[in-house]
Every structure is written in C-alpha cells, then in structure tokens.
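A protein chain is absent from this complex, but the other protein chains hold their places.
Up next is chain A:
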Amino acid sequence: MTHPGSTSSTGADFLVLHALRCVGFTGLARVAAATGLSEPDVESELIDLAVAGHVSHTAGDFGGWGLTEAGRAADARRVADELDSAGTRASVVDAFERFLVLNPELLDLCTAWQLRPVDGMLTANDHTSPGYDARVLDRFVDFDRRAEVVCADLSRALPRFGRYRVRLANALARARAGELDYLTDSMESYHIVWFQLHEDLLATLDIPR
C-alpha cells in the first residue's frame, strides 16, 4: 500500500502509532484519513500495536483506539530517531516558527467562518450571506497559499508531513465545491487537520503544549 507523503523508511506501524498520537483517541476512519492507509490496513496495524501494548481499544458510544503510556513513549522514541537520522531538526524548527506566525490568522479565519458580524454583533454564521462567505473563503485560499510553502518545507525535512498538504488541499477544495463544513466543522476540516499538524510539530520537536 502506498500513500502520499510516506516513504518506505516510514513504516505503516509507525504512521498509525503516530497518527493516534496527533489525532488522539479515535476510530479507524480518522486514522485512515490521517495516514492515507485503507481502514483494513489501519486495523491490522492497530491489532499488532495492541499486542505490543502500545495501543488499546475501548468499546462504547465514545469508544475507539488510543495510545497507552508505553505507546506514547514508543512514539516519542521513534519520532526522535526519525528526526535524528534525517538530520533536519533545524529546518523543522524553522518551519514551526513560521507555522506559529500563521496560526493566529488561521484561528481568525475559523472564527470569521463561524461567527458573522450582524449590526456590530457577532452571531453564528448561518451562511445566508453569500458575499460574506465568499470573502472568508477567499481569505482561506490566500492563507493556504502561504501555508503551502511551510508544508512544502516540512515535507522536504520529513516526508511524512506531506500527508498534511494533501489533507489541507482536500479540505479546501471540498469547501470551495460547496461542502461548507470542510473549513471548521467536519472531522477532516481544514481547522482540524491544521491542528493535528500543530500537535505533530509539538510532538516531533518534543515541545510541551
């Protein structure tokens, strides 16, 4: 199974383990979306990881897969090894700093998509003003052009980051095609993917939140 943004050196088991680290407690579908692997492949990896004691499954309405303490530690080791062998820490740090400059703007945009000023009062954006929505969407597109540069640098430093570019572009394309929940609301929305990227950068550089 090949998937954008992965390389043969990044094993599927690590991709799945690390996806849980960045996505948090979740189900197969979201791990598949995060890794680009198929759901059966994800499940197979998760079962192996569970045998190794790195992940566990919880049943119930809010159930799913999550890392164990051992899994979190294993992920931290593999992330550190990966960064060491790539020898690209400086580039990742540089990209992270540029990410932090973009981050507040993305949050402004998400807020603007959710809340629309009406006679000076912010109210839930009911998407009844096409002009307003178009303005916000335009700014997302403009933002994405700048985000793309940072993502490209990250992918060069560590190829597994390439998956974020694919997911962000997909979210934006779907929003532009009229699926309004792909900016801030759906589980594969621009905002959620961006935040997983944030979590991933913190995990990769071992910076506490």
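The rule we apply is simple: a residue touches a chain if its C-beta (ideal position, glycine included) is under 8 Å from a C-beta of that chain, and two chains touch if they have at least 3 such contacts; residues count from 1.
Following the convention adopted for this analysis, contacts and distances are computed from a predicted model.
Participant: From the list "Pyruvate, phosphate dikinase", "Na+/H+ antiporter subunit D", "Trehalose transport system permease protein SugB" or "Sugar ABC transporter substrate-binding protein", give the UniProt name belonging to the chain omitted from this structure.
Facilitator: "Pyruvate, phosphate dikinase"
Participant: Hey, which of A:D108, A:E148 or A:D206 is the one touching the hidden chain?
Facilitator: A:D108
Participant: Among A:E39, A:D84, A:E97 or A:D206, exactly one should touch the missing chain; which is it?
Facilitator: A:E97
Participant: Of the listed residues A:R77, A:H127, A:R146 or A:R176, which contacts the missing chain in the full complex?
Facilitator: A:R146
Participant: Mind pulling the chain A residues that touch the left-out chain?
Facilitator: Counting over the whole complex, chain A touches the hidden chain at residues 22-26, 60-64, 66, 97, 100-101, 104-105, 107-112, 114-115, 117-121, 123-124, 135-136, 138-139, 142-143, 146, 184-185, 187, 189, 191-192, 195-196, 198-199, 209.
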